[in-house]
Structures are given as structure tokens and as C-alpha cells.
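Missing here is one protein chain; the remaining ones are kept as they sit in the complex.
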Amino acid sequence: METDEINAGIKAAQINNALGFFIITFGVIVLFAMIFTETFVEHMTDMVAGLILISIGGGMMWKAKSNIKKLKAKQEK
Amino acid sequence: MLAGIDYFIVIAYIIGMLLLGLYFKKFVNSSEDYFLGGKSLPFWAIGMSIVVSDIGALDFVGVSGQAYRYGISVGNFDWVGSVPAMLLAAFIFIPYFWRGGMYTIPEYLGRRYNQKVRTIASVTWILFFALDLGVLFWASAVLLNVLMGWPIWISIISTAGVVGLYTYFGGITAVIMTDVVQFVIMFIGGFALVFLSLYEVGGWDNMVDKIATMGPEYRNHFDIIQPQDTKSPFPWTGILFGLTFVMANAYMIGNQSIVQRCLTAKNEWHAKASMIFGSALKMFIPILVLFPGLMAVVVHPGLADGDQALPMMIKSILPPGLVGLMFAAFFAGLMSSVDSLLNSTATLFTKDIYEPFIKKGADDKHYLKVGQITTLVLLVIGVATSPISSDFPGIYVAIQTFMSYFQGPIFAILLLGIFWKRTTEWGGLSALVIGIGFAIYLNVFKEQFFTIEDPFLYISWWSFLLGAIINVTVSLLTKKHTDEQLQGLVFSSKILVKNKKV
Partner (left out) sequence: MFNFDWLSGVSQETAKMIFLSLYGVIGLLVLLLPTDYVYEGIAKEDRHWWNNLKLWSIAVLSILASIYYHF
């Protein structure tokens, strides 16, 4: 792989990492908001929405981190 | 007004957007990074961004309101009004713009026709985008005022500060990536709203039955195709001719902020895929904005103002936490409209006005600086002109109507320009000027020509048709361009089979 391509890959991964962190944070806040809900349906909605946000954000961060590791290793070769 | 956790979420969102945008500063080192994201972005981010930038907070509320009044036919705008046009853009137009290494649509028009066409198109867009900015700042301020209880001027300055900073530093990468976050949040909040609304009205079938018994005005609420003589603004003839054939294409192919996003893709496949992926996502938008409007007919019948439907549904149906998240997405919708306008206008000014007329051949850092300074100047103009909206409440609609005058003629010259090599510079120029004039004429005397209340779909079709006829006639009467002049600008089957620059 060329240096340019590796740099572009690292850039994309860093961007995804930041986005993932942002989305996770909101997932946690929505999950926390569960304590303010009154009915069972509201409780479950906040929980599901929060968990989906956390898993999307988490997935993005995990993928980004593994990509950065891979690309950095290639760069050092 | 919001309180507690919901208030906190909106604040956290605004601050988070600012930090995220500032983080993207490290990726901007050249004018290509600033205007085209260094041509490195993936299709999924661009696709999400296209969908989100198309749906600002005002449309969010407006579409639900129209669904409340007219039913499911409003969905035509995101279904037939997007998918065919996005496929045409993906497979024909975007590859041309991409392979030509273009930054703006007027740049294509300039190469295909002449500098005059480029400048007219560019200046018109810059003027309206700049005016639109003030309106959007005011709308954001009103939203923050209602939601958070902040005074109007503090609301305007904080919106301008946040959006301005991340657009100034991060350029289009920040614009697109903040859209991705908004997309995720909007979809999750939106689906939660649809799910809970369906639960509230007792399921889809129950809702259809209830609405059907509400009276004759709800008879066509579930017909996507409305008869030609409907009183709603969406007769099928208007949807087919005005929307599908003209406005949708003009929007997806002739709109700088949409096309510029595709040009940020890392390669041609990603550029095409971004449009197709965007069209798939777009089909879900009516579920998020239209269905809550329909369900509001059952949950909150007899609303005097249909535009209240969505905010009322959010407040009465969503739990704490998601209310804040949805309103944050609303606010983000406004921010994304503002950041798109700022970045697109800065690109248009730098590439179509500054570079050819003020300083040719300067180094790249210079144009990057010009783009950033233009962003700042636009920000100041937007803030300074925002009070106009409070003096003229109809200005948003007026600007949108005025913008729609350009859709037909612009699409006529783009379509003929790319598909017919006999089209000449004078054909294009006269079609643009006469077509716009005709659209204005039809709109001013609309009571005499049209039977429906808001005939914007018909106006765009007829101005497109006249623009095309003028373009053909004048082109046939004037000197044709040489093959060298048209190199890489006119559709040729070679682009399909050889996959090389044509």
C-alpha cells in the first residue's frame, strides 16, 4: 500500500474514532435518562435507544482503533 | 421549554458539535482539504450527509404538518422525488464532474457554455445562499429561544459561534461528519417516536380505520397518487412532470451543496455509491417525519396549525432523554443547513469569482485562506441580516420560492449541455435568462394560469420546458463548439465502455 493510502486510511479511522466517542457519550446520557422515566414502555425505549447508540459508537471506535493499529504497523514496515 | 435531562442533552450536543468540529481542524492543510475533504471520504458518510442536509429542521416540521393536512402523498418528495434523480446523478453526472476534477457546478457550466453562464449561476447562488443564512440564523435563534429560554441575540450569537468555528476550521470534512452524528441520532429518535406513536394509536390498521372515519377531507390521506383535480398541492401530474422530471433532478444534480459532497469521495466508486446509498436512506425519511404527522391526526385531532403536529407528538409521546435528543437533532438540522450554506458559498466565491476575476494563479494556501475568510464574512453577513426575518415573517417561503425559479432553467441547460453536443454558449445563456424570467412571470400571475393554490411543481416544469426549447432553438442558430472545446464535457458512450477520461 502506498504512503498516501495509509495516511488517508489513518485519517478516516481517526475521524470515525471521534464520531464513535461522540455517539457513545449520547448513548450513555440516554441510558442515564432512564431514571427519569415513569412507565415501563418509556423505560424500555430509553434503554433500547441508549444501547443502540452505545453499540453503534462502540462499534465505530473498535473498528477505527483496530484499523489505526493495522495501518500504523504497515507504515512502520 | 425543556428542563432537566433534556435541557442538558441539547447543551451537551451543541458543545460536542463544537469540539468535534474543532478536532477536524487537523485534517485541513490545503484548499482541496477545505473544499473537497482531501477527496478521502467514504460513501456511507457522504450518503448520510446528503440525506441530512436535505432535511433541515424547518422541513422536518413542515413535512409532518403537510402529512397532517394532506396525508401520505407528501412522501412523494422523498420517494419518487429522490430515487430516480439520485440514480441519474450517480451514473451520469457525478462521474463527469468527478473525472473533470471540478469543485462547483458553475465551473462545469463555464467550461461547457461560457464564463457568463458560470458567473450568472454562481452570483445568483451566492446572493440567495447569503440571504438564506440570515433566515436560518433567525430560525435557530427562535428554536433555542423556545426550547432553552435564551434571549434571541444570545441564541443567534451562540449558533453562529458554534457553526462558524467548526466550518471555519474543519471545512467540508467537519460539515459532513457532523451530519453523520446528526443522522444517527435523528434516526434513532425518529424510530423511537414512530414505534411509540404506533403503540399509542393501537397499530397501523387501527390508525388507518380511525382516520378513514374522520370525514371526507381524510378520504385521500392514504393515496400516494392524488388525482389531477386534487385541491392539495400534489396532483400526480405535478409530481410526475414537475417533481420527478425537473425539481428532483435540479436538486440532486444542480445543487452545489449536494454535488460538492459527492466530490469529496475517495474514488469514483465511492462517489457513485454515496448517491445510491443516500437514495436508499432517503426512502426512510417519510417514515420518520410523515408517519408521526399522520398519527397526530388520531392523537391530536383538530390542530389549527398542522406544523405543531411533530413538536406535540415528541413532547407527548417520547420519554425524557429522547425528547432532548430529538430536539437536539432538530437544532442540528438547522446547524447542518447553515454549515452547508457557509461552505458551499465559500467554495462558489473562491472558485468561481475570486480565482478567475480577482487573483489568478496564486498558491494553494492563499485560496485556502480566502475560503476561510469568506466563511467568516458570510457568518457576519448572516448574523447582521438575521433580524430581517422578524420584520418579514414570510421571507423563508419567499426565498425558497425564488430559488425554485432557477431549478427548471438550470436543469434544462445542464441536461442539454451534457447530452447534446450541438448546444452552444448562446443557447445556454438565453435559456437561463429567459427561463428564469418566464418562471417569475408565471409565479406573479399564477392565479390566471393555475387552478391549484401553490403551483410550484407546474411552474418548474413549464420553465424547464421553455428553457429547453430556447436552448435548442438558439443553439441551432448559432455557431457550434468544436470537438476540442467539448472534450470531457458531453456524454459519450465511451465513458461507459472505456472507463477513461473522455
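Order of writing sets the chain letters: A and B. Residues in each chain are counted from 1.
Assume a residue touches a chain if its C-beta (ideal position, glycine included) is under 8 Å from a C-beta of that chain, and two chains touch if they have at least 3 such contacts.
All figures in this text were calculated on a predicted structure; none of them were measured in a lab.
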{"item": "Shown chains that the omitted chain touches within the full complex", "value": "B"}
{"item": "Sole residue of B:Lys272, B:Lys351 or B:His481 that reaches the chain not shown, by the stated touch rule", "value": "B:Lys272"}
{"item": "Hidden partner chain, touching residue among B:Ile157, B:Leu198, B:Leu240 or B:Ile440", "value": "B:Leu240"}
{"item": "On subunit B, residues whose C-beta touches the chain left out of the figure", "value": "72, 75, 79-80, 83-84, 87, 90-91, 95, 222-229, 235-238, 240-241, 244, 267-273, 276-277, 279-280, 283, 442, 449-452, 455, 458, 462, 495-497, 499"}
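Basically, only the chains that are shown with their structure count from here on.
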{"item": "Inter-centroid spacing, subunit B versus subunit A (mean Cα positions, whole Å)", "value": "28"}
{"item": "Subunit A - residues contacting subunit B, complex", "value": "8, 11-12, 15, 18-19, 22-23, 25-26, 29-30, 32-34, 36-37, 39, 41-43, 45-46, 48-50, 52-53, 56"}
{"item": "Contact footprint of subunit A on subunit B as seen in their complex", "value": "4-5, 8-9, 12-13, 16, 20, 23-24, 27, 38, 40-42, 173, 177, 180-181, 184-185, 188-189, 192, 195-196, 199, 266, 318-322, 324-325"}
